[in-house]
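Working notes for the structure below.
What you see is the complex with one protein chain gone and the rest in place.
Chains here go by letter, A, B, C and D, matching the order in which they are written, and residues are numbered from 1 within each.
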Amino acid sequence: MSDQTRIVAEAVVEEDAPRSLGRDVWDQFTRHKGAMAGTAVFLFIVLAVIFGPLIHTIDPTYSDFRARNQGMSWAHPMGTDNLGKDMLAQVLQGGRTSLLVGVVAMAIAMFFGTLVGVLAGYFRRLDGPLMRLTDLFLALPILPLLLVIIMLFRDTLRSTFGPETGIFLLIVFIIGITSWMQTARIVRGDVLALKEREFVLAAKSIGTPAYRIILRHIMPNILSPIMVSATLGIATAIITESALSFLGLGFPSDFPTWGRLLYDGANFMTITPSRVFWPGLVLSLTVLSVNYIGDGLRDALDPHIRGR
Amino acid sequence: DGHSERGSDGQLNIIYWQAPSLLNPYLSGGTKELEAASLVLEPLARYDETGTMVPWLVDEIPTVANGGVSEDLTQITWTISEGIMWSDGTPLTAADAVFTWQYCTDPAGGCAQLSNYNGVSNVEAVDDSTIRITFDEPKPFPYGPFVGAQSPILQQAQFADCTGEAAPTCTEENFAPIGTGPFIVTDFKANDVATFEANENYRVASQPAFATVNFKGGGDAASAARSVLETGEFDYAWNLQVEPEILTQMEAAGQGEVVSAFGTSVERLMVNFTNPSADLGDERGTVAHPHPFLTDTAVTRALSLAIERNILVEAGYGAAGRPTCNVLPAPEVYASTNNDWCLEYNPDEANRLLDEAGWEMGDDGVRVKDGVRLSVLYQTSTNSVRQGTQALIKQMWEAIGVETELRNIDGSVFFGGDQSSPDTFQKFFADIEMYTNNFDGTDPEAYMGNWACSEIPSPDNLWLGNNMPRFCSEEYDAMVVEMSQTAALEDRAALAIAMNDMLMDAGAIIPLIHRGGVSARAASLEGVKMNEWDSELWNIAEWSRAE
Amino acid sequence: MSDTLVEVRDLRMYFPIYKGVLRRKVGEVKAVDDLNFDIKAGETLGLVGESGCGKSTTGRAILRLYDPTSGSVSIDGTDVVQLEGNDLRAQRPQMQMIFQDPQACLNPRMKVADIIAEPLREHSDMSAEQRRERVNELMDAVGLARRFANRYPHEFSGGQRQRIGIARALALNPKFIVCDEPIAALDVSIQAQVVNLLEDLQKELGLTYLFISHDLSMVRHLATRVAVMYLGKIVELAPRADLYNRPKHPYTQALLSAVPTPDPTVEATRKHIILQGDVPSPAKPPKGCNFCTRCPAVMPICKEVEPTFKEHGAGHFAACHLLEQDQSEAGELSQKQAETAETPSQQGETT
Amino acid sequence: MFAFTIRRLLISIPTLLAISFIVFAILDLAPSDPTGNLPLTIPPEVRQQIRDSLGLDEPFPVRYALWLKQFFINEPLNLIEGWTGWQFGDGDRLRVTSWATRSPVVDLIIERLPQTLWVVGMSQVVAVIIAVPIGVISAYKQYSWFDQIGTFVSMVGFSIPTFFTGLVFIVFFSVQLQWFPSIYDTNHEVTDWDSFVFQIKQMIMPTMVLALATAAQLSRYMRASMLDNLQQDYVRTARSKGLTERVVVTIHVLRNSMIPVVTVIALNIPTIFGGAIITEQIFRVNGIGQLLIIGIQGADIPLVQTLTFIFAVLIVLFNLIADVLYGILDPRIRYE
């Protein structure tokens, strides 16, 4: 009507600048104290593990027999083990393996879990068979299976990829292949719900083919449960590897991982406490920080909490 | 000793971290089963803590001198002592021994102690107390059957229906055999716990001092040691393969002490004289293809010299190990002193030897000769002490320019002898492998026979054979034959030493450590005589609780 | 205006019910049961009825978002029920849908421009530049500022979101649009905006609507003809004025009387027909006439024989036994029945 | 509900058969050898003979069929005979026999069930007792210090491997304080107060190790579920009725929140058997888990096959139980 009205209307329309969804999520994430602390710790550990060996240059496999079972000192900040190997170097080296195991195993699990979940959720005909398959995997007792697979394929892989890569691939593959089921179930549930959402129906009415609906509409919307599963997956994979070490099924003994170091050091707990303290600490800190990151992600990606 | 009454000392708690799976030593060759069963089942004679054979259910050991062994060395006659009773009150007779022989040699029974009856053509009961054993050919050492923990006597009455294919189905019998020993089984939980109580019919009236035995299994060695040395929950713990410093620290708690004894076990490196390269396909690891460098004695000698054995002992064995340069380090009479050069850690000499032999140090720190790199694949079974040893040796060898790749294989695969697995210690598809071997009793004849040419594992004999290095020498084979015909102890000893030295000189075996058994006993436990030649519990009847 | 664009014949959409140990099919939800109607080019057919009566299912079956159990739907001469795969895809641009929930029908993780451009990407080979141009046109058409193109749906109000959905539906120049309760989730003040927009677009672009709603007053405002559904069936279909002024079917009558008027003076005097009981489940429709369980004028025949859907007067279709008798008499009768039944009662319910 | 249960049971039959085949096949492929752990003094010929006597050389399908028959027909018949005293046939059936102990595998398992059930069962109970209040309070006072600490502690609990917690417990409580035995006495029988106290003492450490790990997880579920339900409209309704907060939370919300948690607990039980392997190993609670480990280490294939398969049955069974429980607890769900 009047000029004034128009001015007022303009003023209202000219609201906050467009913000991307990613930014929203990030904003929310940064507001989660636990998640931020977790991210900081996790980044620190990752960086330390990657660049640490450049600074602390002692070879983790070198045993200085004269300096065995030492406590913390400048030369050996985390002490040495019973063969005189430097613990810091081993923790750093072990961290590379443990973290890589965590990340790669998680990636494998996420891949299979998402694939199976999306296919089962989206295509009615595949639902039955794929869910039976999931049930079957869930019902497979992992431990004996792990043992047998490790025994079966260890040598083949060793000769193809070398002793360390081979066993790494094996362990990572096994942990991955036995831990995708939860993700698959969650993803399937979400896809089933999403499939009924009107925007998927809208895409169908447009004539978008199934695979593009999946890629364009389904995948981005199941990202949040996948991300959360992923963080949990990293933590679980690291723990599983350490349990494998306990049962003697993990990496070769000269190939340190945090779980292995913790296990090997356990009996020395009262002689050189630093031998269990440090691997235990980094292991827990990593799992803890990853968990907190997952918590933060869950909150940040949850539209209810973020508010619209 | 001061205790005179049977069963007056209450309960004895023993922990074997590997739990026995049954109590019939004929159906399981495992040490844990053998020793658990030795509370109940007894042989005619056994070895004491010095390795001396002592009469057990007999009055004396038959020898040629006392007429117990025939002049042609083909027969041995044992006479059971007066008044030996089974725990059910029936007398032990020669028929039981005959039965035991039949039981073990039944082809369908799968007897694990069959080798003790090698060459036995007949066992007969001459009368109730006289057992006569006849051999196919002269046996200079006729003490295989019914001697030692491996070959105790079963009660015929109990096992009569359990021969051949029925043997494994007799769970009740296998879990609770009736014996002549100081204890009888009251309850047995496979792989978990066995309980025993004193045998009322035991031949020594005042023994055993303990009324019951709780024989627990499971867990790991370190915690077993802890339960005796630190928490005092148990009286005796067996086979404590734990890093020595841990044991030392636990001992400091004052609840008990570590006991050890040496037998014939030697942790050794086997050197592969054949080429294990996978490129050779089916001919891999056969004598047709000699190893590219390990047949060079300069190399094997250098490898041996470069190992500081003291460190290996210190790191992994402590009081239970000592450096050795012989594959046959005991008993005393058989031990050679000709190879003691290896006791001294001498990398300079090793380097010199290699230089001399033309192995040039390459840029990458690995010696090369004629394009062949001194690079070895070094395998062993999975076990933390072994892996520690591996790591140390790897470093020692790298110091003299030998590249080392380590590999460990699960014990049940490595020692499993599966034809289809490439990882068995017999196939030996590696350059060096490490394990421990020993022999039962005190006679090395069969043991030294392991390195005869005929013992070489190959596809033809389905890789069954004990000559892992694939060492083959006519001279050595001749000595093996000679030993089987020699009866006099001194001559046998000389032969054994010569054979040992020949193996050492050829570099077929690099002995590392003479290993002993390590156990722990509570401070209050008396009478323990640690024995590596027989069951550790051989004299459990004499054990008692200190006041 | 007179030629028929959409022709629905004997359309049935049954959803199977599986039960028991072997998951055998034990029955069907007759969500849509034997529908026959036409929609003329350029008109708006209103489809009203209570929740669960099968309105959405009808809309979706017509657009082949469901595979109908039987029947045919021809749109502009093509029977879409028979089409498969790429043929169906090729047909999609001319038939589009606007959805009930403007929040749910937009992918929360796509930008507005991408949402509107999606049909273009699927069905044309425009360059990115051309697409942007077309998106801008569309945003203008539905009254969205161009600068919103890079925002996400959650940054809009309900009415604006619904405009996005409309822009998307318009992208491919469809002839026929099914509006499935496009205003039900909106606030009163915004409903009017959307309805006006739909009307304007129809005028400009010559669109044909199937307008699904349970808001009878909005349908009255918007529709050319109105169909009333009850339990999977159309019980009455007539031109707007005819239906609102002279409803023939007792259900339509009850429905109309139940709508509150925002006028206290009218409300104070208005007679309400209060139906008793609830709508039966479409899995177990009653025998005979579907409405017989709640009908104030129920007769014995209603519980036995299903009435046929017939024309009663020019363009006025209905399915009721009352109308089978003398037309005028029946009309009066139903009126009378309705009046007697309006007294609110505490009597037991019929279900 | 009944039809649903029956249906699920029927579906689980092919699943279990498939699992039994996979388990059997994989273990069969394993290059492990039951004679591998025998002393080296036993010569190869003797080993071969032992192997022969174990029937290792039959072809695969024959052994699988035999095992199926033994496990699915002979063993159940045997159990029924044992319980009821009836006699089927001559009672002389071939049973699944362990290679190492030469005794029927099922007997071994039955012998070990009590300690496993005691420890695992108790740990679940303790875990629930710990986790439920923590979860409830954490959710009710979301972001309070209690919640923050609870979150932190449960995540720490989740992140430390049980083998480590177990060892720390032993060093602290058994060695230093000498409060509890480090080794579980499976022969112990509760006859009077003292022996009961002893039983409690020896159960404390293994139970707590397991319970803490489980409680850490469970309390997170509990919290999430409570948070979910606290937002529901019916909570407002309950408050509007003038009910006290205690009643609102402990009756209205808790009951709803327990529904998913109960199923989590049910699903957790079979995995706990797996997790108990390590705990059993550490404290020598020689139960089912330890039996499996021994079987694996000793390459006792029949034992491992049977145990593995029983685990699979447990998992399938508890899945079913979880679903049925869900249906019982939540009146909205009537599986049809």
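Basically, a residue touches a chain if its C-beta (ideal position, glycine included) is under 8 Å from a C-beta of that chain, and two chains touch if they have at least 3 such contacts.
Quick note on the criterion: contacts and distances are computed from a predicted model.
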**Fill in**
Answer for the undisplayed chain, UniProt naming, from "ABC-type dipeptide transporter", "Oligopeptide transport ATP-binding protein OppD", "Protocatechuate 3,4-dioxygenase" or "Na+/H+ antiporter subunit G", is "Oligopeptide transport ATP-binding protein OppD"
**Request:** Among C:A141, C:A192, C:L205 or C:I301, choose the residue that contacts the chain missing from this document, as touch is defined above.
**Result:** C:A192
**Absent-chain contact - pick from D:A131, D:A238 or D:I269** = D:A238
**Message:** Out of C:L35, C:M218 or C:I234, which residue would touch the omitted chain in the full complex?
**Reply:** C:M218
**Request:** Check each of C:L237, C:L275, C:C289 or C:C302 against the chain that is not shown and name the one that touches it.
**Result:** C:L275
**Message:** Across the whole complex, list the residues on chain C that are touched by the chain not included here.
**Reply:** 50-51, 157, 187-193, 195-196, 199, 214, 216-218, 220-222, 240-241, 244, 254-267, 272, 274-276, 278-279, 344, 346, 348-349
**Item:** Interface with the unshown chain - residue positions in chain D
**Value:** 232-234, 236-244, 247, 252, 255-256, 259, 329-332
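Throughout what follows, only the chains that are shown with their structure count from here on.
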**Which two chains share the largest set of C-beta contact pairs** = B-D
**Item:** Distance from the mean Cα position of chain D to that of chain C, given in whole angstrom
**Value:** 55
**Asked** Using mean CA coordinates as chain centres, what's the chain A-chain C distance in Å?
**Response** 48
**chain A and chain D: spacing of chain centres that average the CA atoms, whole Å** = 26
**Message:** If a residue has to touch 2 or more other chains to count, which residues of chain D qualify?
**Reply:** 31-32
**Prompt:** When you check chain A against every other chain, which residues touch at least two of them?
**Reply:** 151, 270
**Item:** Residue ranges of chain C touching chain A (in the complex, touch as defined)
**Value:** 60, 63, 65, 88-89, 92-93, 95-97, 99-101, 104-110, 118-119, 122-123, 145, 148, 150-152, 154-155, 165, 168, 172
**Complete:** Interface with chain A, chain D side, in the complex: residues 11, 15-16, 18-19, 22-23, 26-27, 29-32, 148, 151-152, 155-156, 158-164, 167-168, 171, 274, 277-278, 292-293, 296, 304, 307-308, 311-312, 315-316, 319
**Request:** Note which residues of chain A are touching chain D in the complex, please.
**Result:** 34, 132, 135-136, 138-145, 147-149, 151-152, 235, 239, 242-243, 246-247, 259, 262-263, 266, 269-270, 276, 280, 283-284, 286-288, 291-292, 295
